[in-house]
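All protein chains but one are shown in place.
When the chains are written out, they are named A and B in that same order, and each has its own residue count from 1.
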Amino acid sequence: MLEAIILTVITAATPLLLAATGELVAERSGVLNLGVEGMMVMGAVGGFAGAITTGSPLFGMAVGMLAGAATSLVFAFVTLTLVANQVASGLALTMFGLGLSGLIGESYVGQPGIKLPSLSIPGLTDLPFVGPILFGQDAMVYFSFVLVAAVSWFLFRSRAGLVLRAIGDNHGSAHALGYSVIGVRYLAVIFGGACAGLGGAYLSVAYTPLWVENMTAGRGWVALALVVFASWLPWRAALGAYLFGAVTVLQFHAQALGIGLPSQYLAMLPYLATVVVLVAISGNRRKTRFNTPACLGVPFVPDR
Amino acid sequence: MRLELVKRPEMSRKMMLLSPVIAVGLTVITAGIVFALQGKDPLQGIYLFFLDPLSSLWGLEQLAIKATPLVLIALGLSFCYLSNNWNIGAEGQLTMGAIAGSILPVLAPEFDHWVVFPMVLLMAAAGGAAYATIPAALKVRFGTSEILTSLMLVYCATLFLDWLVRGPWRSPTGYNFPITVDFNSAAVLNSYDIGGVYLNFSTLAAVIAVLAFTVLLRMTLKGFEIRVIGQSPRAGAFAGFSARRMTLFTFALSGALAGLAGMMVVMAEIQKLQPSISPGYGFTAIIVAFLGRLNPLGILVAGIVIAISYLGGEAIQTTMQISSKVATVLQGMLLFYVLACDTLILYRIRLVGGRSSRETARA
């Protein structure tokens, strides 16, 4: 029972973690992209299409990643080059993504997908309890942790990461020092889109190998909340993703655990938990002041 | 080649009017490309999508029915956005408003009296407003992002409605379908024949609201307050305006309008509750608000344009076998175009060729 719960928590947390890590990088550079849901759902349809067309789930993941990145490019052009309002553009991206994925995916509805295989190491995977949990996951689960470690190293140990954080803290100064604010932000937004696309593809290739319209069901928004919860620190995003994963799967196991709430109330839990967590986290602004990018959501126009 | 923005000394009045027109024009072109990509005749598609809905009385009637809730909700949202309050949960407020308004006709179906009608509308407005006040209060009290909370509450409201119509409110005579009892005649919006087009009271209400919001925004101190707080919060505080009260006010107002709009849709079209009562009016209204440049009269026009796209989507599906989902894609594109074209109001755009400043060189 516990093993089954932990396994479902991991698969529920992975797409959130992928998307949140990408958005975290974009936000660290000062761009608030509310279109995570749209990029994720494009990744989901792209991933599904890629997997069933070629028969390779990993190729599907790659297509999902590209779909997410391509979608984010639209947002980047509108908000960075044309300095449109980031909040409104993010909403537009979500609506656009939901609409376009529905259109593209119409022919895939009801088709069986191809599932990303799980690791299987004879001897290790067969170990009781820890075997399936530590050595029986699919590639993306391991990748998500590599990604978090890499992003954490990049942000806090590399010079390029320092530049990115500097741009998020004060784009005027970064510009005055000769850094390309717009260029770095483009890259950060595209990285965020690629990660969201991966997260979406994980849903349609690994989590439930199916295409269902709007199948992200608000996970992109939860990923956005996770970034706030994590106060822009990658490892805390991982913690948050697993907490949310746990809340999400609670509904599937609630009946077995003997919780007699109607299913609709259980389904509300992740959304309510998001609200509660956001409220709880907004209490300690002072502690997170150095991690919150000061230029988040502020458009930048260089004077020439 | 790259784009360079040159700031205008003042906002361009011309572009304020022109930018939505350009955006719609770009959407028409995009639509043509989409139709062509699907191997259909782009001109026929454009005609069916954008003009066919206007060519019949029935089309005009459907147009009014679709545009009415969009305009009502977008009006409320425009006040939120003008004052920098990002309410994106109108769909949830619509749902909760409709639930609150349905309490009387569902729980007391025998109470068939004229007083039910205003009570239903009042309770719907109050329900929507109360639900909208949650994210507003959290923002004011804790500084919680209203964007995320208002959206999360949409999912909760939809699930709550789902539980109601499958659980305690399910009609005993509904053959186990997830529906409530039919509303009695006092809780129904009747349509009237106006020159061959059947319209109900809600369309009139939307037009009245447009006029009222125009006056409120342009002529009163309250409207001034909304604009000042939105453009410059610090100056708003200097003027003695409270941004917190404004957050509560605009959220409650937009929630009330969303609730009202949702209730009137229910009263006019399905006359009972069911798991799905709106085709995403609360989200589409966000597009309407921006396409209308957050201006009440602009929103009226924008509501009609977006309603056309709904009907156009149906028209191309039945006539040309193109998926009606094209409409959703085009609505998303339209919002992008509107936001992008708004840049023209504050900036002149220049195309610069070849080597330019380091912005490109160092990326």
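Annotations for the structure displayed:
Please note the rule applied: a residue touches a chain if its C-beta (ideal position, glycine included) is under 8 Å from a C-beta of that chain, and two chains touch if they have at least 3 such contacts.
Heads up, the rule we're going with is that contacts and distances are computed from a predicted model.
Protein name for the hidden chain, per its UniProt entry and selected from "Cysteine desulfurase", "C-type cytochrome", "Ribose import ATP-binding protein RbsA" or "Membrane protein": "Ribose import ATP-binding protein RbsA". Among the displayed chains, contact with the absent chain in the complete complex occurs for A, B.
The omitted chain makes contact with just one of the residues B:Leu3, B:Ala36, B:Ala108 or B:Met219: B:Met219. In the complete assembly, the contact with the undisplayed chain comes from A:Ala176, out of A:Ala4, A:Ala149 or A:Ala176.
Checked against the full complex, the candidates B:Leu48, B:Ala100, B:Cys156 or B:Val228 give a single residue touching the omitted chain, namely B:Val228. For chain B, the list of residues touching the undisplayed chain reads 6, 9-11, 219-222, 224, 227-228, 231-232, 234-235, 237-240, 357-358, 361-362. Within chain A, the residues in touch with the undisplayed chain are 156-159, 162-163, 165-166, 169-170, 172-179, 285-286, 289-291, 294, 304.
Operating definition for what follows: only the chains that are shown with their structure count from here on.
The centroid of the Cα atoms in chain A and the matching centroid in chain B are 28 Å apart. Note for the complex: chain A touches chain B at residues 34, 74, 78, 81-85, 87-89, 91-93, 95-100, 102-103, 106, 178-184, 186-187, 217-218, 221, 224-225, 228, 262, 264-265, 267-268, 271-272, 274-275, 278-279, 282-283, 285, 301-302, 304.
Contact residues of chain B toward chain A in the complex are 3-7, 81, 86, 88, 138, 142-145, 147-149, 151-153, 155-156, 159-160, 162-163, 166-167, 283, 286-287, 290, 323, 325-333, 335-336, 339-340, 342-343, 347, 357-363.
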